[in-house]
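Okay, so here's the structure we're looking at.
What you see is part of a larger complex, with each chain still in position.
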Amino acid sequence: MPSVARTVPVTPPQHAGEVPAISLRGVRKEFPGGVVAVHDLDLDIAEGEFVTLLGPSGSGKTTVLRLIAGFEQPTAGTVLLRDRDVTTAPPFDRDVHTVFQDYALFPHLSVLRNVEYPLRIAKVPRTERRERALAALATVRLEGLADRSTTALSGGQRQRVALARALVNRPAVLLLDEPLGALDLKLREQMQIELKEIQRSSGITFVFVTHDQDEALTLADRTVVFSEGRVEQAGSPQEVYERPASAFVAGFVGTSNVLAGETAGTVLGREGSWSIRPEKITVTAVDREAAAGWSSTVGVVEELVYTGATTRCVVALEAGGVLSALLLNGSGDGAPPLGRGQTVRLSWQPEHEIPLM
Amino acid sequence: MTRRLQAVLHRRPGLRLTGLLTPALVWLGLFYIAPLALLLATAFFRTNSFTGRIVYDFSTDNVVDVLTTPEYLLTAGRTVGVAVGVTLLCALLALPLATYMALVAGPRSRPVLLALVLTPLWASYLVKVYAWRVLLVPEGGLLGAASPGYGWTAVVLTLTYLWLPYMVLPVYAGISSMRGSFLEATADLGARPWTSFRTVVLPMLAPAIAAGSVFTFSLSLGDYITVQLVGGTHQMLGNLVYSTFSVDLPFAAAVAVLPLLVMAAYLLTIRRTGALSRL
Amino acid sequence: MILSTTARWLLRTAAIAVLTFIYAPLLLVLLNSFSTSATFAWPPPGLTLRWWQVAATNDGVRAALVTSVEVALLATAIAVVLGTLASMALTRYEFFGREGVSLLILLPIAMPGIVTGIALNTLFTQALGGLTFLTLVVGHATFCIVIVVNNVSARLRRMSGTVEEASMDLGATPWTTWRLVTFPALRGALLAGGLLAFALSFDEIIVTTFTAGPGLQTLPLWIFQNLFRPNQSPVVNVAAAVLVVISVLPVYLANRLSGDSAGAVTK
Amino acid sequence: ACGGSDDTAPVLDDSPPEATAYAGPVGQGEGALSVLAWPGYAEDGSTDPAVDWVTPFEQATGCQVTVRAFATSAEAVQLFSTGEYDVVSASGDASLRLVYGDRVQPVNTDLVPNYADILPDLKNKPWNTVAGKSYGIPHGRGANLLLYNLATHPTPPTSWADMWEPGSSAAGKISPYNDAIYIADAAVYLMAKRPELGITNPYALDQTQFDAAIALLRQQKPMVAEYWGDVVKQGQGLASGTLSEAQGWQLTANLANTDATTVGTTKPIEGATGWSDTWMIKKDTPHINCAYQWLNHIVSPEANAQVAEYFGEAPANTKSCALTKNPDHCTQYHAQETGFWDNVYYWTTPIEQCIDGRRDVECIGYDEWVRAWTELQNS
């Protein structure tokens, strides 16, 4: 990783020219004690965009959300919401709602009264309030639980109540801080689909924090990868995954096969660090030639990890080092069954050799 | 409060914090620290004990007197001994009771047991001591020949009785908060119940016991009524302070320094166990 | 710790023994309130309801009870206000000297009552012009603060701060947040803490002795004086018996409301 | 650490602080009066509706009375020093301290009509009169008797010896009074036992005499079951046999004997200490009229009789004996039996100037008594 500060100015590609929903300009956040959680961040998020913030623990994702929501104030820089400077505005003066990781439901209020809460604050009359809250509960398919106590809900249900509460008075921006972190895998996948659907139909700008790369890629229009308080890369999921801007991004997003040093010299014929995505690698019998123009190398199958839909094939290269290939357990299309200890040829198109720094 | 003002307050967490802390700090400063300081200062004056008036001359006589008179030091030593005894006995009684409540009793009887432990706190302190005085009547009393009579044993027993709930509650909370898996883990790794208790439960309960002991220890240290009722001819530091207080306040203040020091040392010792954050 | 049947049986026996130890003297008090002997003679020479009748018409005990309730209510109110504010500061903020502040709040109860008592007495009589009803309230409130702080802090710690942030995030000002979210969530803890503070103040004798103004008689003071007086000790027994019976209610309430035994840990 | 020349209040000086008595007349009450009293001296019916001599006073004078009771003379001095109280019933070991501490004012006995009926025996005594000025109205008196359990004493004891001499049959079951003033009881015994010490007044002890008394007390301590401070407790012990002999009050025996006669009393041949209480008025009280009215009321024949009976003492008012409910009350308490009181030494605060009139030695002052007592208790 580079040791000099690097600022990647990030503008949403599609919406250039429009007023961005959120603008962070040179935002820096230093906590007492000297931790710099966010380094001079410039980030524009367009109206209606679904942006995911991806990064390891402690990389500053939550801090960015809290700066947008107004729970923290930047040490330097400005925060704009639809061009209005809200840098020092308190949370209750920003048209931004948050879905907290622990949901932060009010334990003394029923599901319905939780969802009504923002309307009650906004002094919406009682009957309208009730109607709108029920409608919001309907969008998250929880109409039936309106009178339940929030403590008697499952994780997924709580998550949906939190969402309904944050959506009910249609904020300009919705911030979600790892909302699915506490859910189990099945539920999580289901909620991802629902979230995406809700965002699409409501048109609200979503800023979604996660440290799960699958989630980040699946949901986003645009993904911003953080590391140590800096933006490492921002772009569409494809851009970030297929063209990682740094070894860090290559490693953090997806499984990276890195060829470096001597191995790279032997295999690729050129020095430096290179990453090849496992799914880009084709495994064939060692005696079959690689297609024309493809790179290839030979190795021994060390491990076959079966995960149902796919199998990960870990190969120890003759040239040293290890490469993984991801194989779809598709319909048997004539490929020879692989076994541990077998010598195989790995081949890939040179365009998938991604230079790392 | 206006929205504007609240916005300003929101921007200034320091101001909010000051607002929250000031009332309690001012109160405690005025009504706790100031009197303690005044008391300590008083220890360096003296009284014309005939007229009961304080003479405002700086003098270390009282403090030196207290710290060098063997009788007073002996009393201090005995008082600490009683407080330690009470604390140990409370822990000894609280452990099986709390263990029973937390691990054996059913979820329905648990609150009932808890209420049973708490209820005596509402019965008058004095009445309870007096009941013990009656119980402990030497010879021919309720306990007959088994009665230890009035003396140190009676004092420790009665004080233990009085402060036991203060020990049971934190110990009970401590055991309850040990999630089941800790206890299961020991068995799983081969430990029999007694070994489990010795190697895991007891060490993990140390902070809870320490938290309870702050009460049993300090309440015993400052008591002067119980010993009057069941202590026979014995006296504790509290009596020394109480009996000299009205005659010679500076001297009483000097004596009061002793329990103050003992308690301060005690708090510092147990602070390391993390007990204070559990109080 | 997986308990064997023997271990369970031993624990049950020990628990019963300890509970007997706790309740035997209280039963004695109850029994004595029916004894015909005026001096706790054992065994009671006979049983009578006379003391209960005497107690019922005893103005002194009633006046003392009223004073005690007044003092305890006022002290509790002060402690609740100061304690709640301090708890918010202690649980929701990181600041230099936080541990010192907790210790300061703890001190009045951790220091022997007689020290606190004569210290306050010295302050009031030497520097502030004498003892009154208010000095007694002040004395009690001072050591009650920690009770409230314990209960409220325990609840605040379990209630994550995000709930309050969520409220502000949804447009509520801090004051509205307090009114609609924090306070309702704390209500149980406040009541439980308040009850315990009340109980502590209600039965306090040592600090009371040193801070009560002239002519002021709380129930413990009344008991203290009457326990040592001819013909009055049976009435004292009646008062104590009544207190024990009545106390079941607040104890039950405190348990129910604090929602966790830890909150009730420190009376 | 006793009296230096820098004391604000004179201690060695003969004369108390300059003060003059209220000249009168006693007029309309100020409406309020704060009373500091021994428990049982100022009953307002709150303990027992039948026992009430405060309410009639309130009705008669319009002075609303608040009462605070104290448990020991030390407490009385301390409480009265706060300045919260208008009048106090002070025993002899407290009264002088109040006088020299400049807390009370001389009393103009002419303004207290009932003063005329007070036993002459109690008037103008060292504990209520200083430099010729009367500082209060005598209220009643009692002796600190030898109490004994009848079962263990087929023949009544006649001497304090069993409470003092090692190896006595009562060892382990004796109960002396828990106050520094009890040193005087040791002195009373020494007066008879060791005449060579030359003690003539148990409250005027020089160093040698004092040391002898303390030594006697130390010798007594191992035999002590409990130092008493509570008559109920003590009575119970005596009745049950837990205590065999004790120094105490007639009241204690009366209490213990309510169910069956189990406790006997006697004034041993060596004599005894005793107490005579005095109602005193706070210096500069804003309720001077109520205070004088109270003094007159509390020593009136009726009130004095009620107090004497309720508390258990000999009334000071000579006319009270005719008014007690129990016609034998005054006989029982030797109220007017002059000879009885000859060798009763009323509590008096010891001061450094020997109150027995000796001028060649310094006596041990009260603060030294307290220190010695405290050390004895803690040894």
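In this document, chain identifiers A, B, C and D correspond to the written order of the chains, with residue numbering beginning at 1 in each.
One rule holds in what follows: contacts are C-beta pairs under 8 Å (C-beta built on N, C-alpha and C of every residue); 3 or more make two chains touch, one makes a residue touch a chain.
If you're wondering where the values come from, they're calculated on a predicted model, not measured in any experiment.
**Q** Can you tell me the subunit counts for the whole thing, written with the labels shown?
**A** Taking all copies into account, the full complex has the composition A x2, B x1, C x1, D x1.
In this section, only the chains that are shown with their structure count from here on.
**Q** Specify the chain most distant from chain A by Cα centroid.
**A** Farthest by centroid: D.
**Q** Of the pairs B-D and A-B, which shows more C-beta pairs in contact?
**A** If we tally the C-beta pairs in contact for B-D and A-B, the bigger total goes to B-D.
**Q** Could you give the separation in Å between the centres of chain A and chain B, each centre being the mean of its C-alpha atoms?
**A** Measuring from centre to centre gives 54 Å for this pair.
**Q** From the C-alpha centre of chain B to that of chain C, how far is it in Å?
**A** Chain centroid spacing, chain B to chain C, equals 15 Å.
**Q** Among the residues of chain A, pick out those that touch two or more other chains and give their numbers.
**A** Those would be 90-92.
**Q** Touching two or more other chains, which residues of chain C qualify?
**A** As it turns out, chain C has residues touching two or more other chains at 40, 168, 173, 227, 233.
**Q** If two chains touch, include that pair; go through all of them.
**A** A-B, A-C, B-C, B-D, C-D
**Q** For chain A, which residues are in contact with chain C within the complex?
**A** Contact set of chain A toward chain C: 69-71, 90-92, 96-98, 100-102, 104-109, 117-118, 120-122, 165-166, 169.
**Q** Give every residue of chain C touching chain A within the complex, in rising order.
**A** Interface residues on chain C, with respect to chain A: 159-160, 162-163, 165-173, 176, 180-181, 184-185, 187.
**Q** Inside the complex, what are the residues of chain C that reach chain D?
**A** Residues 37-41, 45, 54, 57-60, 63, 125, 130-131, 213-216, 225-233 of chain C touch chain D in their complex.
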